[in-house]
Structure formats: structure tokens, C-alpha cells
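Shown here: the complex without one of its protein chains, the others still in place.
On to chain A.
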Amino acid sequence: MSLAPSDAEAAARAAQARRRWLLTLPALILLFCAASGPLLVVALYSFLTAGEYSGVEWTFTLDAWRQVFWTKDIFDDVWRPADAHLSIFWRSIRLSLLTTLITLLLGFPTAWFIATRPRRNRALWLFLITIPFWTNLLIRTFAIMEVIRNQGVLNTLLLWSGAITEPVQILYTDAAVLIGMAYVYLPLMVLPLYAAMERVDLRLVEAAHDLYASRWRVLRRVIVPLVRPGLVAGSILVFVPAIGAYVTPRVLGGGRNMMLGNFIELQFGQGRNWPLGAALSMTLLLMVAVALILYVRYAEGEERDG
């Protein structure tokens, strides 16, 4: 009545906005309870004092955070940079980067192969890629162990073929962890790459060839820029779980050298130092967050420049 048309419009818009918020509310509540809530608990615990027998005491302290980077030498009570922690961090980062690289080298041609099949066959190939997901991670890891152990399938075959005369020790080495992680995370690289490649207009590739671009140049200047979003997504999907991996290093690495996941578990179990475990978890989280932000920035920058 008294509302001007523009006011009515604004009211309608406001009502719509309210409805949008109301509709997303369940998802937001779930997100908060399932993701942010536990995270806040972890953050809180990292500022508390370790209890005598596991658990925490409600006294504020920065001890746990100090212990992430410095450690009090148990022999002369001097605080020194925690080189043991740093080497565990570095091993996790190095192995995760290598895993990302390996899955990229194996996943890229695989995804390209699938994307260039006739449309009706692609579903079958994708289906084959997802088959490993049907089996529990632990069981797949133990299956890998059966393959690479000294009396395993691989060594038996190599011995039988005469290529080697003594079993090769693969199990319980960093190589075993890499094999295991590359195997487990490969589909996470292939699927986003495929999604990006499927949309590539193959006529662009043909045009590049017509213009006398070498195969390498076509790959570098045409295909890679076009599938960059898939590359970014795939690398993130592999790197992030790899850096926190627990089962694979534990089973295949033989436990002589810890990765971050195992180190954190030690603090919550036999180490009885929950605040340090919480601070280590938060450090890992911050590291991943910073790496992701930098990487996405970098990838976007490239895209604009290209």
C-alpha cells in the first residue's frame, strides 16, 4: 500500500536472503559441530598442562607450543631447537611431495588415456579406477605388503626370472612407504585430472600440431595450461592426506622412522602428553593451510599470466 515498488522489492530481497540463511543453517550447524567444534577443542588443549596420567589439567601454559620447536635436553636441561621434531616434519613433507610427484607422473598419462577414449568406454575405465575404493585401506596396505615382502610376489617373480639372486629389501624402507602411498592416493590424482581433461577441446591440440609445435611443446603450452585446475585439485587431494598419513607408514615403513601422524599418536598414547599432541596437530594444520594458500595463489597467478 504505502510501500513504494522499490521498497517492496528490497523487502522481498531481504526475505529471500533470510530464507537462504535459514536453508543453509542446518549445513552450517553441522559444519560447525563436526569441523570447527573439535578443532577448537584441539586448539584449546594445546594451551593446557599435561595431566600426570594422560589427559589435561586446566592450567594455561605455552609449554606445549614451546615443545613443538624446542626441547629441553634431558641430560643438561638446556632448551635447544628440537631437531628430532624437525626431522620428523621434514620426512613427512618430503615423502608427501614425492608421493604427489609420483601420482602426477603416473596419473597424468592415465587420465589422458581415459579422456581420449570414445565417450561410451570412458565410464568403464573410470569404474576400474574406483575399484580399489571398495576395499578397506588397511586391507589394501596389507596386500601391498604381501607383494613387496622378502618372500612376497615381487621378489619371488624376480628370483624366478633370474633378475636377482637375493631378495631385495623393500618392505620397511621409505621406498615401501612411497609405493604404498602412491598406490593409495593415485585415484585422487586421476579423477580431478580426468575431469579437467575431458573438457579439453582436442581441436586445439590438433591446431598446435598443424602449427608445427613439437609434442613436448603441445603438452607444455596447450594441454597443461588447460588442465591446470585439475592439476591443482589433484595435487592438493594427494598432498594433504599424505602428510598426515598414519596407517601406511606404520605398516609398510616398519616404524623405525616416524612420520607426523605416528608422532602425534605417540603423544596421546604412551607419551601421555596430550597438549603437545594437540599443538603438533595444530602445527600440521597451519602448515597445510599455508601451503595450500600459497599454492592456489601461485596457480591462479600463472593462469592470469598465461
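Note that in this section a residue touches a chain if its C-beta (ideal position, glycine included) is under 8 Å from a C-beta of that chain, and two chains touch if they have at least 3 such contacts; residues count from 1.
Just so it is clear, contacts and distances are computed from a predicted model.
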Statement: Record lookup, UniProt, unshown chain, options "Tripartite tricarboxylate transporter TctB family protein", "Carbon monoxide dehydrogenase", "Putrescine-binding periplasmic protein" or "YCII-related domain-containing protein" -> protein name "Putrescine-binding periplasmic protein"
Statement: Only one of A:88, A:115 or A:208 touches the unshown chain, namely A:88
Hidden-chain contact residue, picked from the options A:45, A:108, A:172 or A:185: A:172
- request: Write the list of chain A residues that the hidden chain touches.
  value: 50, 52-55, 71, 74-75, 83-85, 87-88, 149-151, 169, 171-172, 250-251, 254-258, 262-263, 266-273
